[in-house]
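One protein chain is absent from this view; the other protein chains keep their places.
First chain written, first letter: the chains are A and B, and each begins at residue 1.
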Amino acid sequence: MLYAVRLALITLATAIALPASLSYAAGEGRTPKPVIKIENADTKCVAPPEEMRRNHMEMLKHQRDETLREGIRGEPVSLNRCINCHASKQTGSVLGSNENFCQTCHAYVAVKLDCWDCHQPKANYKARVTNGAAPASHDKAASTMGAMK
Amino acid sequence: MNEQTQMDKAGADKADAARRKFVGAVAAAGAVGGVAALAPGLHLIQVSQATPTPRAAGEAASNKVRWGMLIDTSKCDSGCTDCVKACATENGINETVKDARQASQWIRKIDIKEPKTDHTHSLPMMCQHCAEPPCVDVCPTGASMKRADGIVLVDRHTCIGCRYCMMACPYKARSFVHEALTEQNPEVPRGIGCVESCNFCVTRVDKGMEPACVETCTKAGHNAMLFGDLNDPNSEISRRIAQQATTQVRADLKLNLGVRYQGI
Partner (left out) sequence: MMNIIQDSRKEERLFYVLLALGGLVTALGGAAALYMEHAGHVVTGMTNQVVWGVPHVFAIFLIIAASGVLNVASIGSVFGKKLYKPRAPLSGLLCLTMLASGLAIIMLDLGRADRLIVAMTHFNPTSVFGWNVILYPGMFGIVGVYLWTLMEKKMNPWSKPVGFAAFLWRLALTTGTGSIFGFLVARQAYHSAVLAPMFIIMSFAWGLAVFMIVQKTMYAWNGVSVPDLVRSRMKNLLGTFIAAVLYFVIVYHLTNLYFAKQTAFEQFILINGGIFPLLFWGGYLFIGTLLPLFLIYHPAIAAIKGSVFVAAALVIVGAFCQLYVFIIGGQAFPLEIFPGMTVSSTFYDGQIEHYVPSLPEMLLGIGGIGLAFVMTVIGVRVLHFMPQDDLAKLQAGGHVLD
């Protein structure tokens, strides 16, 4: 009885795992492969694609300190230049769908993109002009400090 | 009699003309001399529009320069918020907030009243870019930093959002971003969970421009704000500080501020 149960379990496990592993080995897993669409194909990136794929994180990390902490401008590595070139012509951004440049690979390898919490992913973006950041709900009457004194 | 009057009149006219000519000559001499005395070798227009020069590409900020600001509060009107609006536009501070106390304000107008005399005046308050910033001292990761040219700013790559710098700042200059942002200006990255403050529009300064607030105040004709290099004795700001009395806010803390005020 126990032997039968064990046999059934092993068969079931194999039936599930084997096709998945075979297809993974053949290069077709469940996760959709990245769609790398180069929008401005006639221009050149700062380095060849193989080097960019391996090193773009190091390049960006090194450059961000040079730019921000030391104030060095005009270097070839610039996040805004990357975005302006690589942003999808449909969405105008490097994020938003799994066909967009940064998101497509990062979704595949499941590496969280921390940059876009602060950096603007839309290319050539003109931030919305405000009529002033002063919040409207402030009551300009005498402050409570005056009342206390 | 008519002839006499005519002759007198002619004489008087001649005298008038001569007087006018003389006055005109003196005035002209005075103007030329005055301009010459005021700014040897410089035109008036050049003096009032002295701006930072852009740094060469690849060149780091250096401590040969120290950026500072001078604010003449006598020219500052209580109802005017041009500098605040300019800052918000330039830096992409455009999010709508539910609780106004959680809204970011890099620069704000403060209305000050002397309780005994009821004298009021108004001034813009922003990060004072101290030479000895308490915010830089207390930041655990070194995200709050002072650049070589004196600009104090937050490196948002390293900021963990602990808000200790907000506790330490004597001027309440820092704001915390309470919510996710999507409409940032590409030149001014800012985002959720990080602390931020006025950075003298560092991207503009590096391009040779003035901070947005100063430029807007000048263009609107108020001329209450002046930006320049405190280390250059010939800059407009250095000369004004050397000639006229200026105050640092909370000078008792001895932080050696980059922002000075007149009229308080």
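Convention: a contact is a pair of C-beta atoms (placed from the backbone, for glycine too) under 8 Å apart; a residue touches a chain by one contact, two chains touch by 3 or more.
All values reported here derive from a predicted model rather than from experimental measurement.
In the complete complex, the residue from B:Val65, B:Cys87, B:Ala103 or B:Leu153 that touches the missing chain is B:Ala103.
Remark: the residues of subunit B touching the chain excluded from display are 84, 97-99, 101-105, 108-115, 125, 134, 136-143, 158-164, 166-172, 174-180, 192-195, 249-250, 253, 264.
Simple rule for what comes next: only the chains that are shown with their structure count from here on.
With each centre defined as the average position of its C-alpha atoms, the distance from subunit A to subunit B rounds to 38 Å. Per the touch definition, subunit A reaches subunit B in the complex via residues 64-66, 68-75, 80, 83, 117-120, 122, 124-125, 127-138, 146, 149.
On the side of subunit B, the complex with subunit A involves touching residues 55-61, 81, 84-85, 87-89, 92-94, 97, 100, 103-106, 108, 113, 115, 145, 147-149, 153, 155-157, 180-181, 183-194, 202, 206-207.
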